[in-house]
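This is the structure I have questions about; it appears just below.
A single protein chain has been removed from this complex, and every other one stays in its place.
Coming up: chain A.
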Amino acid sequence: MPYQQMDDKSDVDSQKPEKMFTLKKWNAVAMWSWDVECDTCAICRVQVMDACLRCQAESKTDNYGKQECVVVWGECNHSFHYCCMSLWVKQNNRCPLCQQEWSIQRMGK
């Protein structure tokens, strides 16, 4: 039975029978990460949540929370750093993991 009122306008003693526990407030904490099958980029071997090694080397990891080194998913559902993949496709337009023709399914945002 969902509890209906958030502000307790009627005070405790008056209303009986009252619920034993009333959840007033919930401070939740959640962590976001890229929705990937493998959390390491197969090209640079760095976790996709961190910027790729080249980006780290150039210390442009992020600009106050705005990630520049985002993740890209191919039609094959494999995912890599966008930076790593754009270098990769210059040499070989196939997914490094499954050798399918590479085409972008979606980009992280």
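Quick note on the criterion: a contact is a pair of C-beta atoms (placed from the backbone, for glycine too) under 8 Å apart; a residue touches a chain by one contact, two chains touch by 3 or more; residues count from 1.
Going forward, contacts and distances are computed from a predicted model.
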item	value
Name per UniProt, for the chain absent here [options: "Cullin-2", "Exosome complex component RRP45", "Casein kinase II subunit beta" or "CST complex subunit TEN1"]	"Cullin-2"
Contacts of chain A with the absent chain, listed as residue ranges	2-4, 6, 8, 11-12, 18-35, 44-47, 49-50, 53-54, 56-59, 61-62, 64-65, 71, 73, 106-109
